[in-house]
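One chain of protein is taken out of this complex; the other chains stay put.
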Amino acid sequence: MKKVGVFLCHCGTNIAGVVDIPRLAEEVKKFPFVAHVEENKYCCSEPGQDAIIKAIKEQNLDRVVVASCSPRMHEGTFQKALQKAGLNPYMFEMANMREHCSWVHAKQPELATLKAMDLVRKAVAKVAKVEPLFEDYISITKKALVIGGGIAGIQTAIDIADAGHQVILVERESTIGGKMAMLDKTFPTLDCSA
Amino acid sequence: MRYGYYPGCSLHSTAAEYEYSTRQVCEKLGITLEEIPDWNCCGASSAHSTSHLAGVAIPARNLALAEEKGLDVVAPCAACYQRLVTADYEMKHDPALKAKVEQVMDRKFNGTIGVKSTLEAVVESGLEKMTKALQKPLKGLKIACYYGCYLVKPPKIAHVDDPENPMIMDNIFRALGAETVDWPYKTECCSGSLVLSNTDITLKLARDIMQIAADSGANCIATPCPLCQPNLDMRVAQVNKKYGTNFDLPIFYFTELMALAFGVPKADLKFNKHFVEPTKLLADL
Partner (left out) sequence: MVVAAQHPNITLYTYTEVEEVNGYIGNFEVTLRKKARYVDMKKCTGCGLCETKCPTKVASEYDLGIGKRPCIYKPFPQAVPNKPVIDPVNCKKLIDGKCGVCAKVCPTGSVNYEDKDELVTEKVGAIVMATGFDLFDWTKTYGEYGYGQYPDVITGLHFERMLNASGPTGGKLKRPSDGKIPETVVFIKCVGSRDDTKGRSYCSRACCMYTAKHAMQVLEKIPNSQAYVFYMDVRTPGKMYEEFYQRALDQGAQYLRGRVSKIFPKGDKLVVRGEDTLVGRQVEVEADLVVLATAMIPSTGSDKMAQIVGFSTDKDGFYTEAHPKLRPVETNTGGVFLAGACQGPKDVPDTVSQASAAAVKVVGLLSKDQMATNPRISAINEAICSGCLHCKAVCPYKAIDAKTVSERAHGQVVERTVASVNTGLCQGCGACTVACRSGALNLKGFTNQQMLAEVDAACQ
């Protein structure tokens, strides 16, 4: 039997100021496979993550939905929490009820709450279908190529080289230096550019 | 080539010499001008400065009339040209406005015709035709081609030529044996709109244009605009008085000089309408 845990994040007042979280929680409890629903002021904080880990262990959850911000923000954070709790980090789904909901519908809290329900329902439906995924490993050639021998290319090449790695610096002109070498003095220190 | 001719108010009154020479030039180049029946005012500049809708609808009616005849419009007056192309552009880019305009003028406009200035129509007939029609090369004329603002600005809408350094008129005169000077005031404002309200500014701007034309070595100015021409021509005496200068540059319509080159008799060209006496300059032509 699939057991989904859903964590509803307030994001301070970012989400909770618009979306009616207690009402949302009541609704989410009715979704299929949902075994656990929990609110948190900040799911991404350390206590917030601990709450997720604790719930996974105590309730034997096998997959998790966090309804909070964009996955570009904190997907990795929550995946690590799953891993700590012994779950495959891909048994996870995020519902973005901040960027996709509370921020853009700040003036329509009722509609925003209904939309948040849809977003979480979607995430729960998807997470019910996910399977564990496993990372692959590839080898790494320990050499870098820097394309362009101006100020940016030279600085990058020197920094990588100083760290002990081989660097190839390619420049299409017959000399390195780029635009920098054309300059006289540079602000704000007015020292020479070469 | 056959065009719907839109004379506007100037060409039938203050710029009669422009009208006459335009018709002469077009005839020599095989361009037929068919006056748009029942044409009305283009609206400049009283309409568009008070009501946007009127500013578009008034010139649009003329376009609709020409479209009914199936003719592209030629407008010698730069201000008319501007109002007509602007109306055309706005209706093509704003369907809601077009619908409103059609309702106001109780006519359809499908946007199937184009609008040209006389300058364009003449050039499109080909420099070859012009050199063929050439009878009296304009030797000795050093012309400052003064395009004014209306034909080239804003460049998105009025695009007779480059907005800062147009050459279309220069090329005509060079083909007709005249010299044209390279000068930086080709598209500067002549202050036509301030003639009545702020004469001080008008005199300064007119002075600047004459000064720079003279400094650039010109012995006359040619323009395609029936607002620039009188505005400069009529101001020369006032400018000379106010600034203690001694300008005597004749201000021509470009078609007057073209007609002259095509052999139209001087006596017919109504040079007596000019304030600055051009006969001395044209004595050898």
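All chains are identified by letter, namely A and B, in their written order; residue positions are counted from 1 within each chain.
Keep this in mind: contacts are C-beta pairs under 8 Å (C-beta built on N, C-alpha and C of every residue); 3 or more make two chains touch, one makes a residue touch a chain.
In this text the structure is predicted, and so the values were computed from the model without any measurement.
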Displayed partners of the chain not shown (whole complex): A, B
Contact with the hidden chain (one of A:A25, A:I53 or A:V130): A:V130
Residues belonging to subunit B that touch the chain removed from view: 162-165, 184-185, 188, 212, 215
Residues from subunit A at the interface with the omitted partner, ascending: 72, 90, 118, 121-126, 128-130, 133-188, 190, 193-194
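Going forward, only the chains that are shown with their structure count from here on.
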Between subunit A and subunit B, centroid-to-centroid distance (C-alpha), Å: 64
